[in-house]
Every structure is written in structure tokens, then in C-alpha cells.
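Okay, handing you the structure first.
Only a single protein chain was left out; the remaining protein chains are all shown in position.
After this line comes subunit A, so read on.
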Amino acid sequence: MDKPLKRSLVYVVVMVAVLLVVAGYFFMKMDASLDAGQQYVSELEQKRTALVAQSDRLKRNVSQFEQRVSELEGAIARRQSILADLQGQSESAGQDTTCDVSPNQAADDGLQQQLDSTRAESQRCSTALSKTEEETERLAREIRRLKETDAALQTATQDLSDLRQELAQVKQQNARLLQARRAQSDTAAPTDTASSAQLTAQLREATQEVTRLKARVTQLQADNDELNAATQTSGSLALIEFQATPRLCDAEVPAGRVCLTSIDITATFNFSPNGFVAMTVVDPNGDVIGRESIAGRAVNQIAFEVDEATSMLAGEYAVEFRINDVFNRFRQTQRFMVSR
């Protein structure tokens, strides 16, 4: 092999080795500087994941709570029926003064057993309700604790505190109801009907409260998403606010469907994206019902028009945002509910 060629090869090998060392040092330094930012992002991601999981648990608990309330309503209905029967039997026993002592005694014993059974069932229902409320309160506390990690969550924390107070009021009302129930159980059977009605009213209120709490949980979840997006690293494009407003019409539609004229969407980014934003709307079945491509800016408003002649599915819809900017490639899906 020629000397010049050998020298060239040696030169190349040495240069490549030197380059590898320089590149390695360069990337170790770069890695070190990126680590801190990545760790912060990772922590935020973990918090976000925890919050999403927490929200899911909350939803499940609220669902369970609703189920328990439904069961309680069923139990109340049964008790009302039993009490009505008992009342009927008591009246019958009072009118028939010539009947034998033994049957009256037997009827009284049966009455007593049924009253005892009613009391026990009422106690169990009240305990279950209390546990559900305690669980809801515990979850609310956990949400507040997570929220306190960010100063910007003070408003949400205050709302949670309000929720706790309201829950405490519900508990107090339930306690009063229990006391009243116990007191009424010691008196004559006819008064149980009024007590059951009161209990039913209380449960109805509790159901309304659950609905309100559920809405509040949804709102808190949205706040979480917004705050998580707002705390991303400054260099990344992020969707910091998303709002979807379905415009409903009055036409009669089959069950499970809605009459929809349009879906108004507002998407706010932390800065104006370069180029166009491609948006795709997907219905609960996963079918694409609309696509739009809009020149990106910080606040983007778009209305997806829907053919009124065709009813749309009720349920969870999704909007996918896609931006092919070389510095800020973006792809994210937001979900929202459409219902009557």
C-alpha cells in the first residue's frame, strides 16, 4: 500500500476517533443540561397521569355513589310498601276488638319484627351513604392535595373546600335524618310514612348533589388539563384551553341520538403555531364527521356544521389537532360530550 494512502487512512482513523471523543463530550454536556428540563417535564407528566387516574377514580366513585343512591331509593320504596302494609294491618287490628288475643299477639310480633327489620335496613343504608360520602370527601381531599403542588391551583382548592363544606352539610342533614328516623321508629307506625317521604326527599337532594359534584369533578379535570398545559416547557407548543359547544336543535330524534346543528370549537395555544392546523372531528363510533384546515393562531375558533336532517349520536366526541411545523410538531386529541 502506498505511503500517502496509509497516511490518509491513519489520518482518517485518528480524526474519526477525535471526533467521537468530541461528540461524546458534547452530548454528555448536552445530556446534563437537558436532564433537568426533562426531569421537570417527566414530573409534570407523572402528575398529569396521576390526576387523570384520580379523575377516573372519582368518576367511578361518583358512579358507585349514584348506584348506591339508586339502591337506597329502592330500599325506601320497599320500606314504604312495608310500612303501608303495617299501617293497614294496625288499622285492621284496632277495628277488630272481638278477635282472639293470640292472633293479635302474633300480628304484633310480626309488626315488631318488620319494624326492627326496617330500622336495621335504614341503618345499613345510612351507613352506606355515610361511607360513600366519606369516600367522596377523601377523594376530594386527594384532589386538593395534588392541586396544592401548584400555586395556580388555589382557586380550584377553594372550590374543593366549598365542596367539602357542602358535603359536611349533606352529612349533617343525613345525621339529622337518622336521628329523626330513630325517633320516629319508636313511635307508632303511621308516622313512618312521613319519615320515609322525608328520607326520599333527602335522597333526592343527595342525588342532585351527586350530579353537581360530578359536574364539578369534570370542571376540575378541565382545570387540571389547562394547568398542566400551561406549565409545559416554554419551547413546546401546547393547547392550553379547549372548549367545544354543541349547538342543539329541537327536532325529534330517536333515543341515543341528538339533533345537532353545529359544534363550535375554541382552541387556544400557548403561542401561534406556524402553518396550518388540521382538525378532525370523530363521533362516538369513531367515524370522521368533519375536517378543517385553518391558518394557525393563538386563539382558533371554528364551527363544524352538521346536516340538521341527520341526527347525530349522543356520547363522547373527539377532536384531533395536527400541526406539521418542523420545530413544533403537534398531535393531540381532545374529547367532549354531546347529549340532550
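As a convention for this text, a residue touches a chain if its C-beta (ideal position, glycine included) is under 8 Å from a C-beta of that chain, and two chains touch if they have at least 3 such contacts; residues count from 1.
The working rule: contacts and distances are computed from a predicted model.
Novice: Given that one chain of this complex has been left out, which of "Nucleoside ABC transporter membrane protein", "Spore germination protein", "ABC-type sugar transport system, permease component" or "Topoisomerase IV" is its protein name according to UniProt?
Specialist: Hidden chain, UniProt protein name: "Topoisomerase IV".
Novice: For the chain left out of this view, which of A:Ala120, A:Ala215, A:Val288 or A:Met337 touches it?
Specialist: In the complete complex, the chain left out is touched by residue A:Val288.
Novice: From the list A:Gln114, A:Asn274 or A:Gln334, which touches the chain that is not on show?
Specialist: Answer from the full complex: A:Asn274 touches the omitted chain.
Novice: Over the whole complex, note the residues of subunit A touching the chain we left out.
Specialist: Touch with the absent chain occurs at residues 8, 11-12, 15, 19, 23, 27, 30, 34, 235, 271-272, 274-276, 278, 288, 291-295, 297-299, 302, 326-328.
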